[in-house]
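What follows is a set of notes on a single structure, which appears directly below.
Heads up, one of the protein chains got dropped from this complex, but the rest are sitting where they should.
Showing chain A:
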Amino acid sequence: MAEPATDVVLTGWGRTAPTAASLRRADASGVARLLRDAGPRGLIARGLGRSYGDPAQNAGGDVLAPLPGWIDEPGPDGSVRVSAGTSLHDLMRHLLPRGRFVPVTPGTRYVSVGGAIAADVHGKGHHVTGSFGEQVVSLDLVLPDGTTRTVGPDTDPELYWATVGGMGLTGVIVAAVLRTIPVESGYLTVTTQRLPDLDAVLREMAEGDARFGYSVAWIDTEARGRSLGRSVLSRGDHARRDQLSGRAARDPLALPRAPRLTVPLTPPTSLVTAATVRAFNELWFRKAPRWRSDELQDVSAFFHPLDGVAGWNRLYGPRGFVQYQFAVPEAHADVVRRILERLAADRHPTFLAVLKRFGPGSPGWLSFPRAGWTLAVDTPARPDLADLLAGLDEQVVAAGGRVYLAKDARLRPEIVDAMYPRASDFRELRARLDPQRRLQSDLARRLHL
């Protein structure tokens, strides 16, 4: 079933580059029809719009709203069948009382299962569980010609690994079977460390991450010179029942809740300025303990600290913001250093950067994670960033690294193949699978995917 279309102007989470599309609502049974009827500008599926740039936009074409969410009972092996429109928020609330948890969660739980597969998202546990696509048993994909195929890493590896990370361009995912992991509580035991500089945090992660299921560091991007890369490293594991005490013992599930605060409107100019950022970063670093172990944090506090404030992206004002996230091989920590130096020198206000050490990447053709370091930085979208970031792209590529498409809003098409060696295979597959180009997005147009 499909409902009538409405005209909408859409952006990604960064609120840059708005374009107009007609928003279609349908359930899984209506998707084939929408694809077959798609006009010359095609259709793209949208999840919860948490990608920063333009992958879930389709100027002048159709955008499919998230399919109605539903979650089946987990099977005996813990796997669970869900609609692609289900949010990880709802999925966690469903699973926790059953003693299960998602194996991969990004830094926000307001993403859809479809979006998590299409971007092959990673979480703090990447060094242990890999990316989202590696925890999917199978998915139901409506192809551009309207036929539905169930594909998995074993049944149709080519189509599967093109779809995982494929940014919605191989078909519309309508349902998926996901693995889950057993947990005893909705809490984590967390070890927090304050580290004085980049070398210290890199060393600590390389040597100690294996002892934890989850690990991520927040870098103070305002620190320069000897303090460059000073950070707070936060690592943890799911807490067993017998590790809970106090409030946590009384409410061991601590189901994640809706945001408590909302940014009600967009301020006329960005509140993220050099001054506010410096003050915030300083305060945040000072407040962190030098060392604290076995602290209990609930799922929201540990995995999704930003989800507490709805619409925080509005704080960047009407021009919006971009996130630059890149990954480089283990041996190229020097690129992380140079990029931190460059950002600090240029005085672009950047909140805390997030540093993570990835485990081996997945076979996804356009998947982002690869073994090594990844750094993510948010900054207001100013036109003078264009050349700066293009320069960083060159350094990343020279080190054999790449920029994350789910965060990107400004890459140039010529550089994509150097970052994603299978981009040409991806284009060929699309030409075969979708000769009429029923699937299109602003990202695909911009990057010639």
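The rule we apply is simple: a contact is a pair of C-beta atoms (placed from the backbone, for glycine too) under 8 Å apart; a residue touches a chain by one contact, two chains touch by 3 or more; residues count from 1.
Note that contacts and distances are computed from a predicted model.
**Student:** Among "Phosphonate ABC transporter, permease protein PhnE", "Radical SAM protein", "Decaprenylphospho-beta-D-erythro-pentofuranosid-2-ulose 2-reductase" or "Threonine synthase", find the name that the UniProt record gives to the complex chain excluded from display.
**Tutor:** The correct option from "Phosphonate ABC transporter, permease protein PhnE", "Radical SAM protein", "Decaprenylphospho-beta-D-erythro-pentofuranosid-2-ulose 2-reductase" or "Threonine synthase" is "Decaprenylphospho-beta-D-erythro-pentofuranosid-2-ulose 2-reductase", the UniProt name of the unshown chain.
**Student:** Would you mind spotting which of A:60, A:208, A:308 or A:329 touches the chain that isn't drawn?
**Tutor:** Checking each option in A:60, A:208, A:308 or A:329, the one touching the absent chain turns out to be A:60.
**Student:** Touching the left-out chain: which of A:73, A:207 or A:414?
**Tutor:** Touching the chain that is not displayed is residue A:414.
**Student:** Touch as defined at the start, partner being the missing chain; which of A:28, A:322 or A:339 qualifies?
**Tutor:** A:322
**Student:** Which chain A residues touch the hidden chain?
**Tutor:** Listed in rising order, the touching residues are 7, 9, 14, 16-21, 41, 53-54, 58-61, 318-320, 322, 381-383, 385-387, 389, 409-410, 412-414, 442, 445-446.
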